[in-house]
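Before I ask anything, here is the structure I am working with.
Rest of the complex left out; these chains stay put.
Labels for the chains are A, B and C, by order of writing; each one numbers its residues from 1.
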Amino acid sequence: MLTELDYSAIILTFKLAGLTTLILLIISPPLAWWLARSRFVLRPFIEALVALPLVLPPTVLGFYLLISFSPDNFIGGLWLRLTGDTLAFSFIGLLIASVIYSLPFVVQPLQSAFVNLDKDYLEVAATLGFNSTETFYKVVFPMVLPSFIIAGALGFAHTVGEFGVVLMIGGNIPGETQLLSIALFDHVETLQYQQAHLLSFGLLAFSMTLLVLIYGVLKKRQQRMIDA
Amino acid sequence: SIKVAVASNFKTTLIEIAALYEIETGQKILISSASTGILYHQIQQGAPFDLFLSADLKRAKLTEDSNKGVSGSRFTYAQGRIAFWAPKHADFVNADTLQKFKGRIAIANPKLAPYGLATEQTLNNLNLLQQFSYVQGANISQTYQFIDSGNVKAGFVAYSLLLEHQGRNFFLIPTSYHQPILQQGVLLTGSKKSLEVYNFMDYLTSTTIQRLIRSKGYLTIKYVN
Amino acid sequence: MLKFNLKKSAQHKLLFHFQGQVELQGICAVFGDSGAGKTSFFRVLAGLDNTFCGSLECLGKTWQDNATFIKTEKRHIGMVFQEPRLFPHLDALGNLKLAMKKTVNSLYTIAELAALLDFEPLLNKKTQQLSGGQKQRIAIARAILTGPDLLLMDEPMSSLDQHSRELLLPFIKKLSERIPIIYITHSMQEVFYLSQKMILINQGEIESIGCPQSLFLNLDLSLAKHNHSGLIVNVQAVHWDDEFSVLHGLIDQQTILVAMEKPLSLEDISIKIESKDVILATQKLEFSSLQNCLRVRVEQIEHLPTSSVLLTLNTGNQKILAKITIKSLYELKLTVNQNIFAYIKAMSISAFDS
């Protein structure tokens, strides 16, 4: 039923979502940590900036990304000079856009967990001789592990579901930038309902499995807290 | 291979054509589809397409006039037709049905979709513009879905879609009721394979293919019957 | 040596002012009322509160002054907080192991401490499954395992039962021979048992620093309210009896024996005489284990609730208190200005026996 293009879209989507989640899980913790603890005057402003992809319609966000990725503009131009390739319509471009787009979904749960973290434990960590980095990795990280899992899952799920942005800057090039969400949209657009249903159902089943697994793991942990 | 950016409404047809073309020449056609508007923006920002098959004349011309399109390469590959569709109508649907229809109908957004613009012109010509209230689809396939899903009883859709999905109970609007919906293509300056693209453009406008396109519910320029 | 002059103000009001210096050897007790500022003092020592200004020097290093602020993790201190603060995501063993991550050399292994502090069976328990006292013992072990240069303990015994206290107090005393300890407590017994030095904190200030006995005997200090149960007297040291480990001294020219650990040099001392340990007699008592007899004059007789009386007795220039039953008062027919004998067991004078 599914075409070869559909399969390549599925693979591409998971590659993109996986890489995006990886990058987000690397850059978000320090950012969220900083946002949770800093007293810098501009902090609320930066916080708002991170949250922005939530407010802008994805197509509009995509439109502005498309413009800034254009070789005529600074970022796109710089990229072209460095790599000899355009940023838009490339996998790298999609990756950058996905990271920006899904950033708030990863930063928010982490930040919220960090804010709720009892400062008492950080003090203990300091008396154990841990500096900030060690405290983060040896104490904070394991303490808020459930939030990390939630954050990663949200980031992954949201990247899989990403549509407006990738439509704009991806160019829907089969095998290169044609993602599952776009393939699905194409099927809907061209009224190929059967394929659309099939893909939707697959996506649904996959996400459900992923989420049920994650929430199942968390449930165990959570239950421990409830029981204790 | 050639990268073709095609308006969504022509995608299914183009897939068939591309398959034939590949059999005949061994040349692969990579199809990217989106709404004409999005494709236009992408091309303006340097999207790596070879050929742009717009759903209208306007965006094709804008592209040709910009530095992204090869001037003189613009051509019409198909002419769209619209139909008034009332799938649940009890009787045979004809002009009279349209005249007497009351209530809400689905149309494509005249600002965004050429089929919508044609619909508006038609209704204007028939002095029916005030008779209905409207829901607008962003493109013609969304409009089709509004009606097909049963949320709206009737509306104007592309004849090609009705043919493709064996829609019944429609009234094909005479082409004289609106300005022609010219779907035009243009070769893009970024293409490094202009020769191959020209070959494909010739193929598109060849008699066989134009006949094929006609059978999908379009009119064609060279052989209007 | 710990030397500090630290101030904290808020809204132009001086909240805390800690100034003083103390030798870091053995255990230094910190004593003071609830809310006096003991925990606050620990927090600034540990570098957990950086809103103080002033200077702090510890073990030859400057920890804080106008230009310097050594972070907590660089101060090499171990800290037992007033609450256990065990990490909730780890079990007891996990908490202890984590504490050893940065330890260079620890005096004890986890297993040794588990035996000493009696928590072997608890190692695999989640922290939420530990009782209050169990958590406290793990927290103490955690601080020791960091192999600190200085150990700060904030009321470490408060939630422990008598048995655990008896186990831990000698251990802590022994530990202090190798790691200097500063120790907050509300228990006079602990102060006397553990420490040779005491920092007295009152209303956000260091009121006094000195040997616990002399501080408790000083009526000018905020500690005076603890003294209704007895008074402090000065003893002129005469000679040290090594055989019986007893100091021979004089109170207003009258001989007194004080059982105590050997002093470094023969110095005059102060002792507290508990009012309920004083036995009164109208004639000399012979052939008894009562070692100390003072001739005193009854200055005042005060009736207390619960059928007892408190007598203020004058030894010449100093005063002691005695608490006896009304029955004894009547039988001995004691009156104000009468001259009588006051007996005190030598055992009663030594501060603490566990």
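The rule is short, and it goes like this: contacts are C-beta pairs under 8 Å (C-beta built on N, C-alpha and C of every residue); 3 or more make two chains touch, one makes a residue touch a chain.
Please read these numbers as outputs of a predicted model, since none were measured by experiment.
Overall stoichiometry of the protein chains across this structure file: A x2, B x1, C x2.
Assume only the chains that are shown with their structure count from here on.
The set of chains touching chain A and also touching chain B is empty. When each chain is reduced to the mean of its CA atoms, the one lying nearest the mean of all protein CA atoms is A. Between chain A and chain B, the centres computed from C-alpha atoms are 36 Å apart. The centroid of the Cα atoms in chain A and the matching centroid in chain C are 58 Å apart.
Chain B and chain C have Cα centroids separated by 93 Å.
For chain A, no residue reaches two or more other chains under the stated contact definition. Residues 120-121, 123-124, 126-131, 134, 138-139, 142-143, 145, 224, 228 of chain A are the ones touching chain C in the complex. Those residues of chain A that touch chain B in the complex are listed here as 59, 63, 66-67, 69-71, 86, 88-89, 167-169, 171-175, 178, 186, 188-192.
Remark: chain C residues 46-48, 71-73, 76-79, 81, 83, 85, 87-90, 98-99, 101-103, 126, 128-129, 142-143, 146 touch chain A in the complex.
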